[in-house]
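Take this structure first; my questions come after.
All protein chains of the complex are present and in place, except for one that has been dropped.
Coming up: chain A.
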Amino acid sequence: MRANRLGAALAVVLTATLASCGSSEPAQSTEAAQSPTAAAKGPVKLTYWTWAPNMDKIAAVWNQAHPDIQVTVSKQAGGDDAAAKFLTAAKAGNPPDLVQAEYQHLPSFVAADAVADLKAETASVKGEFAQGLWSLVTLGTEGVYGIPQDSGPMMLFYRKDLFDKYGLAVPKTWQEYADAARTVHKKDPKAYLGTFSSKDPGAFTGLAQQAGAQWWSISGESWKVNIADEATKKVADYWGGLVKEGVIDDMPFFTPEWNKALNDGKLLTWPSAVWAPGVLSSNAPKAKGKWAAAPLPQWNAGENFSGFWGGSSTAVSAKTPNKAAAAQFATWMNTDPAALDLLVKEAAIYPAATKAQSALGQAPDYFSNQPDFWQQAAAVSAVARGFTFGPNVGVTYNAFKDNFDKAVQNKTSFSDAIQAMQDATVADMRKSGFQIAS
């Protein structure tokens, strides 16, 4: 008798909790999100996850002009964590309507069916963007999974004053860069021309792109993974050799150590992207006005290539009930002249839209001694080559960090680390069942 009652009580509790679990999942949340539109009462409400600064001010301008579509900005921490958070939210059934998506993470969003295809909504604005950038949001397929927002063509940032002091010319080729690295370290054993960061796969990816790497590509119905190609190994071994020789430092970017070295003039260059002025001005305030930008050194004299580090698009959640409104806002933000102007001034981004790039005027405050900064950036942007990213960049980038950490620490071959990245990426794709062309 007693046992029965206990069993019955437990059963009641269990079914109650199970039932509540069941109903609290997607059904309820989408219902709640849908009700305003379904009832056609009041404005459409959109949430937008982004990490660029002051995006709320830009949304406010939109909200003023569009009382029927109200956008709320939710500020996120950037980087890989933001991508993980969005994927988790999409899986849990409560993603934001709009999300800032870095180009390298977009394929994993698409593969997880987390972002909507905007092909129909964006047909009219396709021409506003350079072909290379546009292919980053189509992934080489028929679909369009985001609208390009900013891009990160890479340049060489260097300490003009210290280059003069050491009597160095701005390196035109990577060979000259290596020679300069030796010279600097010889003249001041505490100073380095640069550092190789084993924590920043994005930077390395850009350098590999410059050398002509194509890590992923699509052929028919299968993926080609080619991380350990000749171009990438060449870049890896170049930096590996300099680190082993001890003429290039191996401290990661964005650490207190690195900030201090930039501030104290112990690091003379930073191969980085067009957004570098923002980082430098906050991390190395003492060196204001002493930095200059130049095109990246080239692998062969006379060539003119660059790669991309970072850059992002605005994507619309696959689950949003307000896809059309969200696409409308995303298009406005990334193509409307007034919005682009705000993006540049308020959010300090390098816009993806071609017209906006060429309209950029005054150089960033930190680079006030280089008035043609944006013209340089536009020239570099025109020759930057990107590639299609694969559906599991998270795995690849994690493999980069783990294997380059080890390679730097043990002074082992950098191209072996590249091979490990290739193996980890392919193994993960096979496990998930992706078709891979060998």
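Rule of thumb we're sticking to: a residue touches a chain if its C-beta (ideal position, glycine included) is under 8 Å from a C-beta of that chain, and two chains touch if they have at least 3 such contacts; residues count from 1.
In the analysis below, contacts and distances are computed from a predicted model.
One chain of the assembly is not displayed; among "Carbohydrate ABC transporter permease", "Peptidoglycan D,D-transpeptidase MrdA", "Acetolactate synthase" or "RNA polymerase ECF family sigma subunit", its UniProt protein name is "Carbohydrate ABC transporter permease".
Interface note: of A:73, A:139, A:181 or A:213, the residue touching the hidden chain in the full complex is A:139.
From the options A:172, A:234 or A:260, the residue with contact to the unseen chain in the full assembly is A:260.
Residue A:409 is the one among A:72, A:304, A:368 or A:409 that touches the chain missing from this view. Touching the missing chain, out of A:126, A:172 or A:199, is residue A:199. Against the chain not displayed here, chain A makes contact via residues 1-2, 5-6, 9-10, 13-14, 17-18, 21, 80-81, 84, 87-88, 91, 107-108, 110-113, 117, 139, 141, 143, 198-199, 218, 221-223, 250, 252, 254-257, 260-261, 391-392, 394-395, 398, 401-402, 404-406, 408-409, 428, 431-435.
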